[in-house]
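Sharing a structure here in structure tokens format.
What you see is the complex with one protein chain gone and the rest in place.
Then we have subunit A:
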């Protein structure tokens, strides 16, 4: 167990150590666990560059907008599907499920989004195509189905309509699953680089993950990040690890606090399903 914990954490430790080490030490292969010749130069250089904040901001915008759309749409779709008395669900549920096992594939999707719908280079190409996933719908539908029927009856007696029952009774009771789906989508959006690399041409719309990919591919040199020439050699090696640390930092920080919600949500959704 301790071994597993160690091997899981080691790459993170190594990354952080590298980001605080001098370039010479990295190239010499001296960095293994602790930073060698401690320096924060790379952080200073990256954080002093406004571009990095622009990409960060883009990521935040995409994550927030995308998550809002996705959670709202998933909840609205899952609610009627969780009702056994709706006869047309015999058609709608397989309609949703089928998309889990078969899809149009990369190229038709690309043509649809980029050419037929003309969403290229807009935020919509990033936040809309993946908004509802069959898996999330099934998870949420299972949760809704487990809410006691009597609560809805009580709401109806008190004069609530279908929409009122949904927003005043069902949604407040569904926090674990709503938080779970929210997290899944948000993490997905935060980490998304492939969609943006397909659909976003203007660099100023890039999310930080795509920018990071360019850094790792060495397509962005330290000089482009804005280091002066004496700094350039200093940070060439550690710039990758620093950027990686900075990009994953929010997730690593939030993660331990929200972990219990999604474990709960997954378990409830999965056990009954």
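By our rule, a contact is a pair of C-beta atoms (placed from the backbone, for glycine too) under 8 Å apart; a residue touches a chain by one contact, two chains touch by 3 or more; residues count from 1.
The rule we apply is simple: contacts and distances are computed from a predicted model.
> What is the missing chain called in its UniProt entry, if the choices are "Cytochrome d ubiquinol oxidase subunit II", "L-cysteine sulfurtransferase (Iron-sulfur cofactor synthesis)", "Sugar ABC transporter permease" or "Protein lplB"?
In UniProt, the chain excluded from the picture bears the name "Protein lplB".
> Touch as defined at the start, partner being the missing chain; which of A:46, A:71, A:132 or A:200 qualifies?
A:132
> List the residues of subunit A that touch the chain left out of this view.
For subunit A, the residues touching the absent chain are 1, 4-5, 7-12, 14-15, 18, 26-29, 32, 73, 76-77, 79-81, 83, 85-88, 92, 95-97, 99, 101-112, 115-116, 118, 128-129, 131-132, 161-163, 166, 187, 190-191, 193-194, 198, 209-210, 212-213, 216, 240-241, 244, 247-248, 251-252, 255-256, 259, 263, 266-267, 270-271.
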